[in-house]
Each structure stands twice: as C-alpha cells, then as structure tokens.
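The other protein chains are all here in position, but one chain of the complex has been omitted.
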Amino acid sequence: MVIGGGIAGIQSSLDLANMGFQVYLVEKTPSIGGRMSQLDKTFPTNDCSMCILAPKMIEASRHPNIRLLTYSEVEEVAGEPGKFRVKIREKARSVDEEKCTGCGVCMQKCPYKTDSEFEVGLAKRKAAYIPFPQAIPNVATIDPDICIYIKSEGKKCGACIKFCDAGAIDFSQQDRIIEVEVGSIILATGFDLYDPSALEEYGYGKVKNVITAMQYERMISASGPSGGQLQRPSDGKTPKRLAFIQCVGSRDTHHKLYCSSVCCMHATKEAILANEHYPDLKAFIFYTDMRAVGKRFQEYIARAEQEYKVTYIRSRPSKITENPDNGNPIVWYEETTARTRTSMEVDMVVLCQALIPSGSTKEISDMLHLSLNDYQFINIPDRLFHPVDTEIPGIFACGFCQAPQDIPDSVVQASAAAARAAEFMSRKD
Amino acid sequence: MKATSEEVQTSVKKLFEDGSIGHFIGYETGSDSLHVTPCFLKSGQAASRLVWNPLCANNLSKYLLDFKNVEGKVGIMVKGCDSRSVVELLKENQIDRDKVFIVGVPCSGIVDREKLLEVLGISPAEVVAVEDDGDAFLVTLKGGTQRVDKEKVLRGECLVCKYPTPLVYDVLLGEAVSSLPWVGDDYSLIKEQEALSSEEKALHWNRELSQCIRCYACRNICPVCTCPECIFDKKAPRWITKANDVSENLVYHLVRAFHVAGRCIDCGECERACPMNIPLRSLNKKVEKDLLELFDYTAGIDVEQQPPLTTYQVGDLDEFL
Amino acid sequence: MAAPRIGVFICHCGTNIGGIVDVPQVVEYAKSLPYVAYAEANMYTCSEEGISSIKNNIKEHNLNRVVVASCTPRTHQPLFRNACADAGLNPYLFEFVNIREHCSWIHMQNRREATEKAKELVKMGIAKARWLDAQEEFESEVYPAAMVIGGGVAGMSAALNLANQGFEVHLVEKEPKLGGRLLKLNRIFPINKDPSELVESIVKTVEGHSKIRLHMPAVVKAASGYIGNFDISVDEGGKEVSFKAGVIIVATGAQVLKPELYRYGELANVLTQLDLEQRLKDGELGEFQNVVMINCVGARIPERLYCSRLCCMTAIKNAALMKEINPEAKVYVLHRDLMTYGVEFEEYYREVKEAGVRFIRYTPSNLPQVIGAERVESVRVYDELMDMELELPCDLLVLATPLIPNDDNEELSRMLKVPIGDGGFFLEAHVKLRPVEFAMDGIYVGGSCRWPADIRESVAQGYAAASRAAIPLRQGLVKVEAITATVDPKICKGCGTCALVCPFDAIELKESEIRGLEGKIVSEVNTALCKGCGLCAAACPNGAIQQRGFTDIQLLSMVNALSGKR
Partner (left out) sequence: MQDSKEVQTEFKPKILAFCCNWCAYAGADLAGVSRFQMPTDVRVIRVMCSGRVPPELIIRALANGLDGVMILGCHPGECHYSEGNYLTRRRAHVLKRLLSYIGIEPERFQLRWVSAAEGAKFSAVVKETTDKITALGPNRWVDKR
C-alpha cells in the first residue's frame, strides 16, 4: 500500500506494480497528482510540470496492478510487518465513477461555489467539481460541505442530476470501508504550505499585493485562472517590479528552524518565468544563502542573472508595508554592503513560504505508532544507510514527509522505498 | 600547366601495366568533334582513345556504381566537381574507396556547346577541336581558328565553380587551379529570384515546371541519386500520378531538390540532361545556398562531415516567421 | 490479405459531441466511403454497451478494421484496442479519430462547420485504416542477473537490494577493497563515527552473500547487447572473465579535486578536507591552534560553475571536530553561500556555530589571501558583514574542494553507449522524473558518478537504481515497442542516413542474410532499442525504412483524403 498520490507515491506505486506487486494507492483528495500538478514549470530545465507528470498519472491509473483509491483515507492499520491489515474509507463522491465521463456538465450547471484548493484561492470551484483538467480519475466529485442538494436532503437544486447525460450522479452513495491485507506500506504524504500570515511583518492577508509562491505558480501557469498572465490582486495590473522573499518561516527561530530546500530554486525559476512572459519585468530575490546544490542549478542561477536580469539581494527584509496611493508593497531591508536600512517599492511581492510536512503525515504516523521529529517529519532512525526505512520494519517513507527535498530527490527516494519494500517482501517467502 | 590528352593516356596505360587498375572510366571523342562521351577501358591498349579537353562535361562518378562487383580497382577521371560527387558517394557507402583509383584533373571550365554554336553562329559539323587557352577557348574550325571568351560560352555551373581542382584523388595530372578568375558571388542569380514577389515566382515556376515531361533524365543522370527504387516509381504509396499536371511536376521537382539537399554538388548534369531546358540547377542551388547560410554546410568536401539534415545544433536558428 | 472491411463507430459522448456535431449525418457520410462495411452511432462508445457493440459487429459484419471517432487516443486508445483484441482482431487494426477535444469542444458556436470538420476527420481516419497492418508485440527474455559497476555505498546498496530480491549480481570494483570513497573518511556526519566500522558490516554482508559474485580488482573491458541481454567482459586482475547480465547499474563514484589555489601543494600546512581526514585517521595531524577553512575552492567559479553539494557539510563537520580535539583552538570557516539544506544540516550548523566555530562570508570578487613564506601564517579576508578586512592567524589551512568526475567516465560512456553531460558527470534520462536511469533501456545510474551526493543520497540512489533495475528482472520479459521501424532490404541502399538520425543507436548497417540479398549492405533495426519515433522513416530518401503504424502510405492517404484526392 502506498499512501499519498503525489509524484513520490505515484513513482513508488509504478515501480512496485511494474515489478509485479499488487499496489493500493490511497489518495485523500479526488485526484492523484499532488503538489507537482499545481506547478507551472520545473527547475532547472523549465520543463512543464504537468506535461511530464500527466503521463505518469495516466500510467498509474491504467496499471493492472494498481488499485487507485482516490478521495479515500486510511482508517486503521492492524496486523504485523509483512501482514498489515488495513481499513480504507472510500468517501462518497455522489458520482458513479464508472458512468462519469468527465465531461464537466455538472460543473457548469452547479450553482454553488467555494475557493478552489487547486488554484490556492485564486479562483472558485463548484460543489460539483473536477479539481483540474488533467485530473485522474477524470470524474466529478460533489463536495458535501457546500452542495445544497445534500444539505437540504434532496429538497433543493439537483441541477447536476438533470443535466448529466450519463446518469452518473448518485446521491445515494455512502462512504465505503475497504479492507485489504498488504505486505508493506510506503508513506508519501508530502507537504503543506506554512501559513505566512504567522509572519505579521510581511503583511500577507493585509497588503493585497503580497502573495505566496504557490499562488504565483498558479498565476503564471498557462492553465491557471489568469491564463498565465501575471495580475496583481489589488487592481489586476501586470507588475513591472517583482520581489521574492526567501526563508519566509524557514531558518527562523520563531517559526521553522530548518531549510525547506527548494525555495531558492523555485523562486529563481519563478523570476525567470516572469521575465520570459514580460521581458521588461524586473525581479528581485531577497535571500539568506542561495542554496543551489543540484544538477545544473548554479548554471540556472547564472542564467537567471545574465539572461533574465534577475537581481539577487542577500538580505532578510524586516517588514513589508503598503503604499496607500497605489497599493504597491514596500520591502524594508538592510543593504548588506552599505549596512544601511533601506526600502524598495515594488508592484508585487511573492513570499516563498516554508514547506511543512502535511497534516496527514501526523495522522498516519499516530495511527502507525511512528514517531516524528521536532518538525513533524517522519523519523528515520538510520538516515545514512537506510534512508527510507522507518522505525517499523516493512514501513517506508519517501519524499517531503520525511525531509524537505525537491522533485528528483523525491523520485529517487520513492524508487528507493519501492526497492526496500520489494526486498522486504521477497525476504518473507 | 594543364594536363593534355597525351598525359592522361600515358598515365592510364601505366596504371594498367603496373596492375593498379583493372578498369578505367574516362572520356573519348563522340559522334562529332563537339561531343565527348564516356569511355570504358579494360586494358591499357586502347588508352589512346582517351581525351581530356574543355568538352568533357560528363560527371563520370555515377558509373562507379556499375563497377562495384568487378575484380581489381576501377580507375576514373574526375574534375573538381566530379570529385565532390565521389566524396558524396563515399559518404553514403555507395562505393568503396579501396576499390577506386582516382585520376584527378584540375579544370578551368567546360564549354556549353549550345552557347558556343550560338556565339559563333555555326553548326556542329564545322568544329574540329576545342582547346583551353587561359581566359578563352581556342576553337579550331574547318575554316580556321577562333578565340572565344570563356565567360560567354562556359557552362552555368562553371561560371560559379569554387572547386576547380579535385578534392579527392590518387594522382593529380596537371597543375592545381586554386580559383577561377570569373567566379564572384556564386549566388547572385538565386538572390535575384529570391527578391521576386510570390506571385512572380509562382508564375515563373509554373511556366518552367509545366514543360516537364517527366522523362526522369535529370534523376537518372544525377550522380547522387542512387536509390535502387525511387519513390516516384512506387505504386504504393503513389507519391505522384502519371497525370500531365503541373502539381505532379511540382511534387517531383521539389522532392527531388530536397532529396539531394546536402548532397548535390552542382555538377549541372540534371540541367544538361533535361530535354526541355528547365533551369533545374536553380532549385538545387537555392537549397545549397540555404544550407550554407543556415548550417555552414557545403556538400562534397569531406567524407567525415555529417550531412546537415541528419544532425543539429541546439543553437540552430529557431525563428520561424 | 482479405479486402479491407472497415467498421466505423461514432460517439455522441452524451451531448459533448452529439450536442454540436450532427452525429447521424457523420454516420451516413462514413457509410458512403470506400471500404466501409458498417457504421453506427453510440451514446458512449466507451461504455459497456458501446464496447460490446464493437465486439459484436466485428463478428457479425466480418470487420477487419475498426475506426472509433470520439475523444482522444491518449486516454482511450488502449480501451478500444482491447475491445478489438477481445473480438479476435489484431489491436493494431484500430484507428482513432478525435472529434471531441479537436472538434466539438472547440467549435461549440458553429455546428455546421463542426459537422463538416468531423466528417473530414472521419474520412481521414478511414483512409488511414484502409492501410493499417496487424502488428505483433514482441517480447524478449531478460537474463536474470545484474552487473553493478562500483563497490562504494551506492553500488553496494544496489547490489544487496537486488541480491536480497533473489537475483544474481556481478559487482565490479576497480580497487582491491569494497567501500569506495567512504574508506578514506575519518568521521561521518551525523553520527561522528569512524566510517570504516559502519562500512565494514555492509562489506561483510556483500562479501558473504551467496547471490553476489565479486569481481575485484576488476574493470569492465567490453559490453554489448541491450536490455535483458548484455554480454560483458571484465579484466579481473589480468584475467578476462565474461558473463551475461540483463541489466547494468553504473555507480562508479567521483574523485576529489586537488586544487591549484591557495598555494596548495606548495605550503606544508595547506590541506584539502580529504587530506585532513586522512591525517586525522592516521593520527598524523599534530598540534594546531588556529584553523582556517575555505569553502568553494575550485567550485562555483567560471571554469567550474557547479556546487558540489557536500563540501559545506564536510567543512562544518571537520570544524566541529577540530574544536572538539582542541577546545582552545580558533576555528574559522570562510564560506560563500552555506549549503546546509534540509533539517539536520541546518540544525548542525547552528550547533557548531554555538560551539564557537566562526563563520565568515567572503565574496568571489574578494578572495581570501594566504600569508606566509614556508608555511601559512595567516589568512587575510574581507568580512562582508562587518565591512572590514580581517587577518586571521592560521597554522592549518583546510580547503573544501568539489567532487569532480572520474577520469574513466568517458571510456565507460563509450562502452555502454550512455551519455555524459555538462561537467563530465553521467547524464540521466530525465533530470526530474528519471533521475537514476539512462535513456538507453536497461542501464541505470546512481551515486556521485551522476552528481555529487552524500552518503544517504548515494544509498538512496543505489536503492532507487535497484528498484528500476528490478522491474525488467522481475518481469522476466521486456515488451518491445510495436510501433517500431522496419526496413525493406530489397530497396535499402545502405546509405546509413537512418542510422545517423536515430537517437537510440537502434539502426546498424549490416550485411544482409536474406536469401537473394546475401552480402548486400543494408540497414537493420534492433527492435529492442527502437522507440518508434519515426525519424528514420522521414529521413530515408526512398521509403526503404518505415515506421509501423505511421507508414508513408498511411500518412499520405490521410493527406490525400483531406485534399479530396484519391
């Protein structure tokens, strides 16, 4: 069983399934794809994230050895290593997966809206929704929290039932409990975003034109709500000067002490993309240490500076205020070489917030009696020689839930976890 | 000094005698004194038939394909241009360098027979001999000798020839010629054409190509057209129909120009063979010019050089209108 | 082959297609086209009902080609191909026409034109279907053994994992001892233990494993073949040993740069971090009072742009150790950006800082300067933060230098036909999603030969490579792409153009063994290597090489159908 349908979980599942093992891939949200599906491009090649991810998602959904359990959560794990008995709750979608063709009529007709999780609040989604166009499975889900038909117990609305030609809407569905026995468990529960409003000095939520890096990814993405146009929240204008603030909540004694490992690079990528979209846009990156340790990362930074006119400023801004006249954020910081306090007015600020282990990581670890480290990452007792083994034999962890890391490292760990699980399961027989 | 027919005869005779070659492909005088035809020798005895003069237009290299399976080496006489098609044949593994003995002759231009007759206002029967004389040809007529400026009567490809001396040979007869004085911008005619409007170009080429009778002489004589079965001879897929239609002719000529892209060395044989006098070299020359400008490539120079359309540079031109 | 009898199934997709395109009209039109034996409309062709209709009609109407016009082949082609196969029709006699994503969904305002377009798309699909050929999906056997090149931590992890999964492993190590670069280290972070103890237990397991055949000291001399079927020969102490392997893992590690900077090699008390570890290990370091370490020596400079990832941590570890050995000592680390990424590194950096190691940032435009005649006496550095020049007394200068590629990478690259990228490290198939495999099937890569990696990363990559390698080993068979290239040797002239354009080295010029053509040099496709891109087919001047499923005649028929030519 693999828990978490992001890139790490998908990779582990594919490796094991291709080796011939039966895999249950359990994902909490309605679609697999994880955080990577939200990204626009990926560093350092600027490959489009969805383009390289989608084939893997499709492969996982089609694989005869993979049973995809989306919109599902692990409820209980019993048994022993090599013979875990797992109860999985498959939540009611109110949509028959077999009949739904993913045509999206229900989404068009559904009258109730909420913030789209996928678009990080930059757009709305309906109660009947497919989280994003390439979702797998490509079927609708009806959100019981806002669907008026469910809330009124069938008295109101029902537009989706009326318009669905395939007859796929089924409000009679109940949550189902599935019980399976598995030899090994791989945890790949990924990360959440640290809420930057905890850093009051940066004004997130108050200064309108301060957004988070994930929001920026959706904004610059051709498939995002603005079709790849940078539009600042206050007035929809395209920014000409853009500031990225690094270590927002990371490497910070008041917040998270650790380094999130990927922000230097994603900020660089985001700055490059901005300049690619708008050649006269200037981007500034305020950083602590520029951590570019991966393959071709330094070259990428060099290109950002030379070709895309990105300016790196080594400084940790003390606060961000708003110019009341035009809504421009003002970044206050110390000029390192001159050692003077100074400020810079820009059109929009992107906060590269700390990344934290996802909430599900804690839930699942508690269920499994695995300990977490001080920052809620899954504890790995022998990081050196058994980098994906948890405290319990037969249970492995990979990707961001066990340490901050970028996509290639997550993919490496995912395959490593698959190898360890295969080894563990072959030792048994 | 320019090599003479006698020198060619002597050295070929010697090559036969010392066993260097078992066959030889050269030139001999044809039906009249203005014609030279290919000559195939099996021994040195008949070497006295061989000639070398400004009428030796044929590119003999394609005949090498007919001698692939003979015993011993095949000797062949090549001019600068012909040697470049030999390079192309070597590049495409169509001939074995070890089985070929190349007798190179530097060339100072070949006579365009029709231009000559027109300039002099005579019939072929009146010509006795044509000799090279620096910047002119010495034409011996029955009634005396005339000196004709080369630039007036040279073949089109010779007017723009940049490689008068063979690039590949085992023996070179006569002195190397490094450049020809009349050659300037070899693409000036192409540039003139490029400057025309689409409408004018379409009219021009429609007119030219509608004359084509699809005799395939251009293809058959082309030294780099070496496919055992040409795509235009296939029934399935049928790339062109037999219909006498300019669109079919268009497909034929454009595809041909593309197929020899990076391989055509401008020996001019296609144009010489065309019974309808279609300016075929113009298409090939256009491609040649683009390959040079885009990828800095010239065909027939170096056997080791990879053909331009089988390779790439990441930094190749990306702008596409 | 029997005359083509094409069945056409046109999907309404509820109202998705049917609401825009006049489906019945398209069905009628399809019926009028040559070779069409049957045509119908379905509400959902992908539904159970639609699928059984395809199956029934194949039998009932004796169809030998099937065309479905609905959504996109990228998601639904396997479904319809399986339906054909279930009905006894070769799945490659199926053609997909996209009239939803490419028609109804993008022309919602123009039903008439959308219908006309759908008709034309269907006509093109039928034109192609007429020329479809049955294809076989070949499978080739995988020899159940692996070769792992390199006996460092990455290679040993990979070897052990595969061996414990039950596969025979040939482990080839060029040194006379397993353990790799780790053996040279004095202490390793985070446990500050002597690494030889740690590595010893792994080495013992490897050496004692019944499934692992150790070749040591040995180097690979030749390798040929393809996934599932490699023939390998190694030089094992002067003796040539040959064996077969189904997969290969490259984990040959890297070497530490010996710099020509800061008077290294000239002054006795200038060491690299590795030299320092060696001396500590051998107990030969002697007394010291003032230690200065400089990071990024020979790295992140114009000639060597990359960051070697682990030197910052090495410096911090050794700085802490120096302070531990002599708490009175002054220890300075001169650095640029400090690469203490992640959780533990950052924590350790804080601890070490608190323990009294001083960190000073220098800039590449203002490099530290070594002062001293015979020995280093002090180091002068401009402290960016304090905005002043410092002169640090120094009796031991330690330089952190990057890992650089091994010298024999190039030879190995030529032998295995795997690429080397910028900087001389091996180049993986995809930097993001295929980090531990080469583009060439059946060969995998892990550890510092791919990119500088610390122990945990090398081990993870070793395991990951083993995971990828275990897939073909466990499957026992590899499916060969069916959409491959195929040569007609009768008309091939052996010019080699196809071989030049092939990105996978799948085409070779060979003497034909076919009767009547013996000895003729022609192209031959190694279908195990061919990925079916069709570049060769486009480059061949006379169509002697074709791409199955996308042949000239199929594509030409589509073009002619669209332009109304027969």
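For reference, chains read A, B and C in written order, and residue numbers begin at 1 within each chain.
Going forward, a residue touches a chain if its C-beta (ideal position, glycine included) is under 8 Å from a C-beta of that chain, and two chains touch if they have at least 3 such contacts.
Keep in mind the model is a prediction, meaning the values are calculated, not measured.
**Student:** Would you indicate which residue among C:Asn110, C:Asn192 or C:Gln255 is in contact with the undisplayed chain?
**Tutor:** C:Asn110
**Student:** Among the options B:Phe40, B:Tyr216 or B:Trp239, which residue touches the chain absent from this view?
**Tutor:** Selected residue, touching the omitted chain: B:Trp239.
**Student:** Given that one chain is not shown, which residue among C:Cys46, C:Leu338, C:Val398 or C:Val501 touches it?
**Tutor:** C:Val501
**Student:** Sort through B:Ala46, B:Leu65, B:Ala136 or B:Val251 and give me the one touching the missing partner chain.
**Tutor:** B:Val251
**Student:** Can you name the residues of chain B that touch the chain not displayed here?
**Tutor:** Residues 193-194, 198-207, 210, 231, 239, 245-248, 250-251, 254-255, 257-258, 261, 283, 286-287, 290-291, 294-295, 308-314, 316-318, 320-321 of chain B touch the chain absent from view.
**Student:** In terms of residues, what is the contact footprint of the unshown chain on chain C?
**Tutor:** Contacting residues on chain C, toward the hidden partner: 72-74, 98, 100-102, 105-110, 113-114, 116-117, 120-121, 124, 439, 483, 501, 503-504, 531-535, 537-539, 547, 550, 552, 555-556, 558-560, 562-565.
**Student:** Could you list which residues of chain A touch the chain missing from the display?
**Tutor:** So the residues of chain A touching the missing chain come out as 40, 45, 47-51, 54-55, 133-134, 221-223, 227-228.
Keep in mind that, in the parts below, only the chains that are shown with their structure count from here on.
**Student:** Measure off the straight-line distance from the CA centroid of chain A to the CA centroid of chain C, and report it in whole Å.
**Tutor:** Distance between chain centres, rounded to whole Å: 24 Å.
**Student:** Nearest whole angstrom, what separates the Cα centre of chain B from the Cα centre of chain C?
**Tutor:** 48
**Student:** Hunt down the residues of chain A that sit against at least two other chains at once, touch-wise.
**Tutor:** none
**Student:** Would you please write down the residue numbers of chain C that are in contact with two or more other chains?
**Tutor:** Counting only residues that touch two or more other chains, chain C contributes none.
**Student:** Applying the document's contact rule, which stretches of chain A touch chain C when the two form their complex?
**Tutor:** Contact set of chain A toward chain C: 7, 11, 15, 18-20, 42, 44-45, 47, 52-53, 56, 58, 62, 99, 101, 103, 105, 138, 165-166, 251, 257-259, 261, 289-299, 302, 336-337, 339, 373, 375, 377, 383-388, 403-405, 407-409, 411-420, 422-423, 426-427.
**Student:** Which positions of chain C touch chain A when the two form their complex?
**Tutor:** 13-16, 43-44, 46-47, 74-75, 78, 153, 157, 161, 164-166, 188, 190-191, 198, 202, 300, 305-307, 309, 337-347, 350, 384-385, 387, 421-422, 425, 430-436, 450-451, 455-457, 459-468, 470-471, 474-475
**Student:** Applying the document's contact rule, which stretches of chain C touch chain B when the two form their complex?
**Tutor:** The contact residues of chain C facing chain B are 490-491, 493-497, 500-501, 509, 521, 539, 541-544, 551-553, 556-557.
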